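As you look at this complex, bear in mind that one protein chain is not there, while each of the others sits in place.
Order of writing sets the chain letters: A and B. Residues in each chain are counted from 1.
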Amino acid sequence: MTGITPPVVTVAAGSRTVEIDTGELLFPGLVLAFCLFYYWDTRALPELSMLYAGPLLYATIALALVTAAVQAVSVGGGDGSSDERVESAAAAFDPDTDAGPDDEGIFTVRSAALLVALTAGYVLALEPIGFLTATVAFLAATLYLFGERNPLALAGYSLGFAVGVWLVFVQWLMIPL
Amino acid sequence: MSSTDLGRREFLAAGVTGLSVTAAYGADALGVTERFDEQRVTAIVPWAQGGGTDRSMRITTPAWSDRLGIEFVVENYPGGSTQVGGEELYNADPDGTTVAMWNMPQMQATWLFQNAPYQMESFDYLGTHHWDPTMWFAPPDRPYDDLEEFVEYARENGATVGITSAIGNTALSALLVAETYDLDLTIVNMEGGSGVRQAVLAGDVDAGVNQPWAFNPDYVGDVLALGSHTAEPQDLWPDTPSFADLGLEDVPLVEEGLGQWKLVVVPGGLRENHPDRFERLAETYSAVFDDESFLTEAGNQGGLDEILEYRGPDETAAEVEATSQFMETYADVVENFIYDE
Partner (left out) sequence: MFGLLAPAAIDGALGILASPYVLFAILLGTAVGIVFGAIPGFSATMTIILFTPVTIPFEPTTALIFLVSAYGGAVYGGSIPAILINTPGAPGSIVTCWDGYELTKQGRAIYALAVSAIVSGLAGLIAATVLLIFAPPISEFALNFGNPEMFLLAVFALTIIPAAKGSSLSKALLAGAFGLLIGTVGNDPQLAQPRATFGQTALLEGVDFVVVLIGLFVLAEVFWLAYRGTVVTGDHTVQRGVSEVYDAARAVASRPAAFLRGALIGTFIGALPGAGADVANFVSYNEAKRWANDELADRFGSGIIEGVIAADSSNNATQGSALIPTLTLGIPGSGATAALLGAIALHGLNPGPALFDSSGDIVYAMILSLFVGNALILVYGLAGSRYFGKFAYIPIRYIIPSVAVLAVVGGFAVRNAPVDLYIVLLFGLLGVVLVVYDYPLVSLVLGVILGDIAESGFVTGWLLTGESAAAFLFNSYIAIGLLVLIALSLVVTAIKN
């Protein structure tokens, strides 16, 4: 778990300290932001349209506040709850690394973040520059990012895979990509 | 990994990749990557697969395609009470490669009571398909046998009424009956013809408003038919009085008949810009209604052949206009329902 631990903020109030794990605030915060937008967007709707969604919206807000309070805030300090955080089953798997030195530094937070950025760029570029171009460029860049250095493999796979997907989805399934 | 230290292999990789990206871009730009066979007509259905509109379209396209000599692809765009499919049609090029089967007055409701960006004039109208009258049904164990008795019952006790969609002929019929006789009806949208059917069969509602074909004539005998929102009795559901038979002429639209039209619509501008293509589509579409295999197939679909009613482009446009007018006339009834309940 290198590098992705958001700060724990400690607030001292008299003899007691309150610790806030800011990372735990992330999801409840995002939910609250969405709820706020939802409230703003639906405020003028007829009652019948919100018969179910209205109470659900308030329940979600309440759950977000409770979760933020329960998960992120700990009074007294010392028992940093982030240490005992249990990952999902997939994440809990931690291979006993007997990797070669080549693999060092390829799978990192940084490369994951770059992958996210590349994927976002790919999604944005699909419409303006066309499916094939965007896909070949994305594949090549990502392969390079994760350590493929053989130029033939890099270009061949990018082009081959993109054309394959294009044949299946655009030509055969008629998806208007 | 650092890009300042560009080795020979990395340089080659960048070069080859750059070339393939360029090749891909060139292919895109030259139009090589367009779909090979553009020669097909997209048939938009603004409802999910398996619904009445979908089935009507799917039994129509084979015979139509035979006469037109072009293949049809039926695409479903459900949602937004037909607005999603409507916008798909609105945004399609008026070049004769896109048609849609829509239903009235649902169609008008999307621009009158929802925020659809199009209007009646945004489309050209190819022809009607069939007309299914609005009809009231009830579970068989209720203390009323027709709509007149139902009105009496509801005046005393109030009643729950299931309808097929938020704003359409069934909602309008329920609202008009409630308004005319000042009834306290709880109107609940069952989201589709089969929803109303299930609610009536299960006895969840005191009455359900639907159309006989959409309700499915296989269920004659399982439910009570209270009456049809028409002046003359309809043909599909036996022994069902019309509103006029029951003396309920005070309800608006009985004389004209309130029902659901299905019709074929094309993007606006086709008739003006490509009159030849419009004519060809209209002629081949009208010929479908003489096709033996189409009529047989329609008969297999719960007696759809009995309510088929083809009208040509001009008559269809006039019908669309008339429907728009009465929907506007009763707009306040609908809006009161939406905002006051």
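Note that contacts are C-beta pairs under 8 Å (C-beta built on N, C-alpha and C of every residue); 3 or more make two chains touch, one makes a residue touch a chain.
What you are looking at is a predicted structure, and each value in this text was computed from that prediction instead of being measured.
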Out of A:8, A:73, A:115 or A:129, which touches the unshown chain? A:115
Of the listed residues B:62, B:80, B:269 or B:312, which contacts the missing chain in the full complex? B:80
Residues on chain A that touch the omitted chain in the whole complex? 4, 23-24, 26-28, 30-31, 34-35, 37-38, 41-42, 45-46, 48-53, 56-57, 59-60, 63-64, 66-67, 70-71, 85-93, 95-99, 103, 106-109, 111-112, 115-116, 119-120, 122-123, 126-127, 135, 138-139, 142-143, 146-148, 157, 161-162, 165, 168-169, 172-173, 175-177
To test your reading of the contact rule: which positions on chain B touch the chain that is missing from view? 49-50, 77-81, 83-84, 87, 113-115, 160, 165-167, 186, 188-191, 202, 204-205, 338
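In this section, only the chains that are shown with their structure count from here on.
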What whole-Å value do you get for the distance between chain A and chain B if each is reduced to the mean of its CA atoms? 40
Any idea which chain B residues touch chain A in the complex? 1, 9-10, 12-13, 15-17, 19-21, 23-25, 27-29, 33, 35-36, 73, 338-339, 341
In the complex, the residues of chain A that touch chain B are 46-48, 105, 129-133, 135-137, 140, 144, 148-152, 154-155, 158-159, 162, 166, 170-171, 174, 176
